[in-house]
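Removed from the display is one protein chain of the complex; every other protein chain stays in position.
Moving on, here comes subunit A:
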Amino acid sequence: MSTPTQDSAVYSELPAGVKRQATQLKLADDVRDGSAYLSSFLRRHVAPRNLATAAAANDAHQVVLLDTVVPKKRPSSLQKKGRRQLNARERRGVDCFAASTARQTYRTHVPLHTLWRGYMRSLLQLEPSRALAADAQHRLLKADYHGCVLTVARSRCPSLVGVAGIVLQETRCTWRLVTREDRLVTVPKATCVFTFELEGHVVTLYGKHFVHRPADRCSKKFKSKATIDL
C-alpha cells in the first residue's frame, strides 16, 4: 500500500484501518477504490455527450469545464446595420443621386424645362412689363433650378463660357447641364456667372455666393458679400 501524497489525495487508497472496518462503516464498493468512485461521479454529474471528453481529460490530467457552456448570442450583422445609419463614405459609395452618365438627350428634358417655367411663373407672379418685386427677387434665392436653361456668361475658365443647357442636377459646388449637343456637362458654380431669361427679365446668378446644397439653400439666410468679382 502506497502512502498517500498531497497531489493524489483523491486518488489514493483508503487507509488500512478504514478499509478493515469498511463493512462496519457501510462504505460502498466503489468508494474503496478511488477510480471507480470517480467514474461513477462523472456519470452522475456530466452530460452523457461530454462524458468521453471528460474521461479523456481525466486520463490526461487536464482541466475540463463540466458545465454546459451556452455561448452568448451575438447580434447578427443584419440587425446591427438596421440600427445605425450609413456613414458619409458609405453614403457616397451608394451614389444614389448621381445623374446617370448614360447618354442624356436634350429633348427628353425639354418637358422638365416647360414644367420649370410654369413653376417659376407661379412662384414669382411674373408680369413681363413690370419690374420684379423685391420679395420675388428674394424668392429667386430659394427657388428650385432643376429644369432651368442656364448659360455660363462669365467664367475664370474661358472654355466654359458659353456653355448652356438644362439643369439636370444641382450639387453643392456644381450644376450638371444637358446641352443641346446632348452632352452632360458638369459646371462648377464658384468660378462662373450664369444667366437665364424669364418673361422679359434677365436674371444673373453669381455662382461664387451660390455654393450651397439646394436643400440647405431654401432654409439659408443669405448675407451680402463684399464683391461679386470672380
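Simple rule for what comes next: a contact is a pair of C-beta atoms (placed from the backbone, for glycine too) under 8 Å apart; a residue touches a chain by one contact, two chains touch by 3 or more; residues count from 1.
In this text, contacts and distances are computed from a predicted model.
Student: Looking at UniProt, which of "ATP synthase protein 8", "Ribonuclease P protein subunit p30-like isoform X1", "Transcription and mRNA export factor ENY2" or "Exocyst complex component 8" names the chain we cannot see?
Tutor: The record for the missing subunit names the protein "Ribonuclease P protein subunit p30-like isoform X1".
Student: Going by the contact rule already stated, which one of A:42, A:55 or A:110 would touch the omitted chain in the full complex?
Tutor: Touches the omitted chain: A:110.
Student: In the complete complex, which positions of subunit A touch the hidden chain?
Tutor: 99-100, 102-105, 107-108, 110-111, 113-114, 117, 131-132, 137-138, 140-141, 149, 151, 153, 162, 164-165, 168-169, 180, 195-198, 200-206, 209-210, 222-229
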